[in-house]
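What follows is a structure written as structure tokens; I'll ask about it next.
Only one protein chain is missing; all other protein chains are in place.
In order of appearance the chains are A and B, and numbering begins at 1 in each one.
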Amino acid sequence: MTYIIQTIVIYSLTYSIAVMGLSLVVGYAQIFVLSQAAIFGVGSFTYAVLAGRNITSDLLLVIPIAIVIGGVLSLVTGLPLLRLGGDYYIVASLAFQYVIVQGLVNWTSLSGGPPGLFAFPSPTILGWKIVSNMDFIYVIVPILAIALGSLLWIRRMPYGRALVAMADDEVALAAGGVRADALRVSVFVLAGILAAVAGVLFTSFLDVASPGDFGITESILMITMVLVGGARSLIGPFIGAVILASLPYWLNLVNWSVYMTGVITGVLLLLVAFFLPDGVAGLANSGLRQLSRSRNRASLTAADQGGGVDE
Amino acid sequence: MTPNDGVDVRDSGHDEPASGQVKTESPLIARGLFKRFGALEVVSGFHHELQAGVVTGLVGPNGAGKTTIFNLLSGALKPDSGSVWLANRDVTGTSLYLVSRLGLGRSFQDVRVFPTLNCVENCALYAQTVQGTSLVRTLIFPRSTRRHSFVARQTAREAVAFVGLEKAANSPAGALSYADQKLLAIARLLAIGAKTLLLDEPASGLDRRGVETLLGVIGRLRDEGRTILLIEHNLDVVRELCQKILFLDRGKILAEGPPGEVFARSELAELYFGA
Partner (left out) sequence: MRYVQILVNGLVTGSIYGLAALGFNLIYGTTKIFHVAYGSVIMIALYFVTSISLSGSSIYFALAVGLMCSLALGGLVYVVLYAPLERLGRNRTTIFIAALGLATLIEAVIPWVYGPQPLTFYLPSLNTVVFIGKVAISPLDIAAVAAALVLSLTLWAIIKWSKFGRQLRAITSNVELGSVMGIRRGVILGSVFAVGTAIGFIGLTMQSMSSSVTPVIDVTYTLIAAMIVLGGGAGSLVGSYVVAMAWGVIQNGITLWVSADWATVIVYLAFLVLILIRPLGLMSSTSRRML
């Protein structure tokens, strides 16, 4: 029994890391990212390759490497993508998601093809082998705490102020001398970095890196986690991650079909769209936001031309 | 697009209003600005050189193109032809965010405060520069970023005090009254260190008391030597504040001069109030 709880905890915490970053992008930069799972997968394969080939399984080395790879990939995909408007961005994001994962699959020498890679050495930190579930939890909790703490700290810094302002009113932001598109790219990269880190943890725990785990369905799942919890809070996506990542286990317990995960995800998205466009945590902020509603972004990305009001 | 070479008026320490200094450069010059939207030419050859330290009023009937001119001057829109010069720098077609860093402050007809941030934070956002906003710098140089943030908040508090909003300093801007939000919008421009301000209908929607407070604030800005261009429909405000007005109709300046003189011309009054 406790084993299952531990596994649920590990899954939830790992996904939380990936989803925290995503919530910043969706909530503040207001970009609907559908390629997060791909970056998650890239982080995952970073561990798989480094550990599987016995190069290193030390998390203190693998994680920074994954951060660099994830960050660069996000930067490279983000810079061009974020200039696209609305629907074009959605399609491009999905295309990128597909290209990255399928490209990985095709690169069989690296990824082992569709079945992926498995059976890696256990992750270590400076020689200490992380073997049991509890060991993992001792590692993940601090990492999550660091990530959460960093994000909370950043929010109080000028950068965080700029993010909130960008979500409120991009034109006024520009009048304040802040460059919105650079800001968007930076959040995007931040999210990518967190996703890559989560991917490393995920695979080092799971012992499998299978491309099928990082597809569009997973990207949608992550988005759902963000939306259900509320895109503009950091606690919200955490709640969403816990609920949805642990879902398969609850279903198993109650002997419901695995497909219920998809059903519940779909239903949650529908509910959010119909009743709670701001997510659970957004209910508190909705009052303030009403005041600036007129300039709220209706598009899916923000390819703003900086237009003012015409008389 | 003219890069501003990384210049930011906020970098040179605390902003100092140009009080009494003799300036050789004109703060803002518009040369032959044209802009059309589809078949409609909204701005037709707008040409003016703002006088330093003077409050100039931009008046005219609705649809005369006043806000469009503000958009052209501040970089929110690119002119079809013509040029804009800010303190001897060609800023034609430069984006709004860059022009703002160069010391041109622009307020909006619909206020646009950041409702989620409080007053001080609203101004601090305008006071902080790229140094603070860059994520990379925040992560790599946390201490210097904190210092920067502290300085920005200081500047912000002073700006908030200048317009008299100290009591509401920590309230979310979205909870402020309309009149206070308008004052906050002006405070932000102080925080950004703007020596030249474009104010779009600052008095609209204000009651008697609000207008008086506003007059006080803008008057003090004028006394500090800042250059102000004002769009305003409230003619009392115009007469009180402006040393000079430009009468605009259909994108062209029809008349310019002191308010008394311009308003005395009956054909303009007809145009303004409708025949």
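Here are a few things to note about the model shown:
Keep this in mind: contacts are C-beta pairs under 8 Å (C-beta built on N, C-alpha and C of every residue); 3 or more make two chains touch, one makes a residue touch a chain.
Computed from a prediction, not measured in an experiment: that's the story for all the values here.
Counted over the whole complex, the shown chains touched by the missing one are A.
Across A:Ile10, A:Ala92 or A:Ile239, the residue that sits in touch with the chain not pictured is A:Ala92. Although one chain is not drawn, its touching partners on subunit A can still be listed: residues 30, 32, 80, 83-88, 90-92, 94-96, 98-99, 102-103, 105-106, 216-217, 220, 223, 227, 257, 259-263, 265-274, 277, 296, 298-300.
Here is the rule we use: only the chains that are shown with their structure count from here on.
Each chain gets a centre from the mean of its Cα atoms; for subunit A and subunit B, those two points are 40 Å apart.
Partner subunit B is touched in their complex by these residues of subunit A: 154, 157-159, 161-162, 164-165, 167-169, 171-180, 183, 186-187, 189-190, 285, 287-289, 291-292, 294-295, 306-311.
For subunit B in complex with subunit A, the residues that touch the partner chain are 8, 10, 37, 42, 62-68, 70-71, 74-77, 95-98, 100-101, 105-110, 112-117, 121-122, 124-126, 128-130, 132-136, 138-139, 145-146, 148-149, 152, 172, 174-175, 188, 192, 200.
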